[in-house]
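Heads up: the structure comes next, in structure tokens.
Yeah, one chain of the complex is gone here, protein chain that is, but the others are all in their spots.
Here is chain A:
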């Protein structure tokens, strides 16, 4: 049973007299435990696809089955509940709440869980998620006191805190340097390998796309290629990047 099943999915926007076809009939199945990267030039419809996959938007036509349930025509509040329980988002700009500690940021999805969760329980789950990202020391720091990589790890902890089956990441490394980007990719690879979480990641960089187990290329709102990939192992990659720098520093 696929986690995601798209059947001739279309999305168009009406702009005055013009109709922009952002998605022109995409069909694909994503199985549990896959790490799918979607690439394509700017304006090709990657984000539109991501928004529909993330239940932030509804398709104009076609069907979207998430965990075998048709979510194409659910109400806004029903979609909100699905986002809360089944999907974790990682954004390019982190989207952490400013002047709010890391642990409080991680707790945000838990606030909207139904039935309501006691404060102690929320705190416990949020700290556990931070710990899995190696940030237990930083739990009470504000985002402004954290590096970009640390901020993105807090955001990943937030995406994980409700134990979703699917993580959607839109250009998660867009604001990070190469080394930090590889660290983030390593984290995502580990999530797939150790917890069997399905990951869909959007990027326009071929290097980043290469960390996935399957690469889909999109152009003008249509899927132009869909190939399995032998993922670049991020762990070794970190070492490769680190070694010359450590040498340069005389370590």
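One rule holds in what follows: a residue touches a chain if its C-beta (ideal position, glycine included) is under 8 Å from a C-beta of that chain, and two chains touch if they have at least 3 such contacts; residues count from 1.
Just so it is clear, contacts and distances are computed from a predicted model.
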{"item": "Among \"Sulfite reductase [NADPH] hemoprotein beta-component\", \"2Fe-2S ferredoxin-type domain-containing protein\", \"Zn-ribbon domain-containing OB-fold protein\" or \"FtsX-like permease family protein\", the UniProt name of the subunit that does not appear here", "value": "\"FtsX-like permease family protein\""}
{"item": "Residue among A:28, A:108 or A:128 touching the omitted chain", "value": "A:108"}
{"item": "Residue in contact with the excluded chain [from A:8, A:27, A:73 or A:95]", "value": "A:95"}
{"item": "Which residue of A:10, A:24, A:51 or A:219 touches the chain not shown here", "value": "A:51"}
{"item": "Chain A residues touching the omitted chain (full complex)", "value": "51, 54, 56-57, 76-77, 80-81, 83-85, 89, 91, 95, 97, 99-100, 108-109, 111-114, 116-117, 119, 158, 162"}
